[in-house]
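A single protein chain has been omitted; all remaining protein chains appear in their positions.
Right after this comes chain A.
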Amino acid sequence: MEHDDCKNNIVHRLSGLRIDMDEEELTAQETALYDRQIRVWGVDAQKRLSRAHVLISGLSGATAELCKNIVLAGVGSLTLVDPRPVTEDACNANFLILPENINGGRSLADVCCESLKDFNPMVRVSAEKGDLMQSDGEFFNKFDVVVISCCSSKAKKLINEKCRKRSRRMAFYTVECRDSCGEIFVDLQNYTYMQKSSDDTAECQLDFPSLEEAISIPWMDLPRKVSKLFFAMRVLDMFESSKERNPGETSISDLPEILKLREEMCNAQSVKDYDSLVPQSLLERLLAAGTKEHPPVCAILGGILGQEVIKAISGKGGPLKNFFYFDAADGKGVIEDISKPHAG
């Protein structure tokens, strides 16, 4: 009995994000507060959560849901970055901000920070000023998990690379919600975790591509039935970046240009039937929505991503590899593995 415990412990220390585990027990207060969730993931996972540091940049409806979930779960600290002012649009799907905060002078990060503290006083929630794109490696070293939203594809790739360069293993995620569609991207680099089966627990290993690597894979190399949202989002990303627009700064009047871009991108990827791969109807929906998010979809994305973050911190449970798409129009949620197949 004891020997097995020892072995499991060692394996466990090696898996996940190798969070600093001193032998401190949870306080009585923590055990009482987190009782119901400890029954799901165990005391050890709860301890790891309480020592984890999470960075979330870009406060939208989806990331607001995510913040709520991980603050309730009891992470050690949550750092928010979003210097944008509170606008009326932002209030539509972000329940952490109120109409009275509109044009109140404080940033989105500041206002959300305050609301989140109420959810769980045991979590250190703070707002960080400054531009993440300019931040150096040292800054990122402080975190175990980084989640990026509401910024350009270029910025996401850049920050992803910064995270991958750290010697400390970090979990990187992006999330976007447009109209009633959502996309989650997961990068855990090379990741070991514990997988429970009916009888025992085994150690598993996965290799995640970077964001750049994943979206560089030629479209013809991807499985036939990959979610159309993947391609639609790539076209949108390309459009916004070429026009130097902020993410979601689109409208239906952009449709003719986007359709042209779609044709160009498909040709470059040797895809003949471009409306089948990237339906016009889908592009129309996404364009028209701009930055508008459908709140129920935010809840769905925030729930799924929240659990992914918790799994990565605890090292327990199979991670989502590596894209997730949801579209309320067909009510489907799918996991897409968009990575180069292993050589050999």
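Just so it is clear, a contact is a pair of C-beta atoms (placed from the backbone, for glycine too) under 8 Å apart; a residue touches a chain by one contact, two chains touch by 3 or more; residues count from 1.
To be clear about the criterion, contacts and distances are computed from a predicted model.
Just to verify: the chain that's not displayed, which of "AP complex subunit sigma", "Cell cycle checkpoint control protein", "Ribosome biogenesis regulatory protein" or "Ubiquitin-activating enzyme E1 2" does UniProt list as its protein name?
UniProt lists the chain left out of the view as "Ubiquitin-activating enzyme E1 2".
When the complex is taken as a whole, what residues of chain A touch the one chain not shown?
Those residues of chain A that touch the unshown chain are 35-37, 39-41, 65, 68-69, 72-73, 180, 295-300, 302-304, 306-308, 310-311, 317-320, 328, 331-335.
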